[in-house]
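Input: a single structure, listed below in structure tokens.
One protein chain is absent from this view; the other protein chains keep their places.
Moving on, here comes chain A:
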Amino acid sequence: MDPNIPNHCPGTDSSSAGQVSACQGCPNQNICASGVTQLPDPALEVLKHRLSSVKYKILVLSGKGGVGKSTFTSLLARVLANENEQKNIGVLDVDICGPSLPLVFGVQDENIHQSGSGWSPVFVEENLSIMSVGFLLESKDDAVIWRGPKKNAMIKQFLTEVDWGDTLDYLIVDTPPGTSDEHLSLVQFLKSTDNFSAVVVTTPQEVSLLDVRKELDFARKVGLPVLGVVENMSAFVCPKCKVTSEIFPKNTGGAAQMSYEMGVPFLGSVPLDPSLGQCCDEGVNFIQKYARSPTVVAIKNIVENLTRNLQSM
């Protein structure tokens, strides 16, 4: 943190900013005292205008990492895009330290182009485009070593500068694990727009559910409607003996029980299929390639439940 910031800074958006004793000697005291820091963020208006053509905004959340947020994001987008060619789907990856979507969609070598109307996303299909910080890195080894404020500025820029086209039916936002800067910023920026909701992904074991309950608590605290919970990697069918087993045991009843306890809808379970992981690594469209897999059937069911909940919201 900037060593010039006083230890007991009340925060620039506080009503006492610039006026308390801790502000004495702070180089920004005059700016804070003038009240400009408390005016509404001018970017919010720009953002509202930019996203006015977006019908539904869906955040994909999980308190836990590695449960399949990016995989589910890609499957949700692919299913929605395949269902109806007239519908446009946009996907935004705000996992700034670990962007996975360019790889999962098989477009990791693409570049972002800039036009007069903003940044152009990368098109995976005619009606499916994505934007990720991964496109902005020079090499895939590059680490983005940023503290919160810089990440927030990047997210704001993504929301205000990307030109998603004339209309977008769904904007799906893939998030990093946790309940911190990225999540707070997204909620802060998008809360003023309509049709804003979240879907939560988990795996069946308690160590994951423990973190996901925290994410649901976060959603409740900030007033973000939850469309439902998806349980990923739930059962595994051995390719040799065809016997089903639980890789990550539901030691506390799994996601269905947790959803019931937390009072949110349960959207369904996705069985673990090793070919899905392989498709993600290769950027192949799993829904098309393995159309008969029980995993695809389960995902289509979940998307159906999800869109139904979206309509009734």
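By definition in this document, a residue touches a chain if its C-beta (ideal position, glycine included) is under 8 Å from a C-beta of that chain, and two chains touch if they have at least 3 such contacts; residues count from 1.
Throughout what follows, contacts and distances are computed from a predicted model.
Look at the chain that isn't drawn here: its UniProt entry, checked against "Molybdopterin synthase sulfur carrier subunit", "Trafficking protein particle complex subunit", "Cytosolic Fe-S cluster assembly factor NUBP2 homolog" or "Cyclin-like protein", names it "Cytosolic Fe-S cluster assembly factor NUBP2 homolog". Only one of A:Asn30, A:Ser117 or A:Ser245 touches the absent chain when the whole complex is considered: A:Ser245.
Considering the whole complex, the residue from A:Pro6, A:Gly165 or A:Gly277 that touches the absent chain is A:Gly277. Residues 1, 63-67, 70, 96-98, 100, 103-104, 140-149, 151, 176-181, 183-184, 203, 206-208, 210-211, 213-218, 221-222, 236, 238-241, 243, 245-249, 251, 262, 272, 274, 277-278, 280-281 of chain A touch the missing chain (whole complex, contact as defined above).
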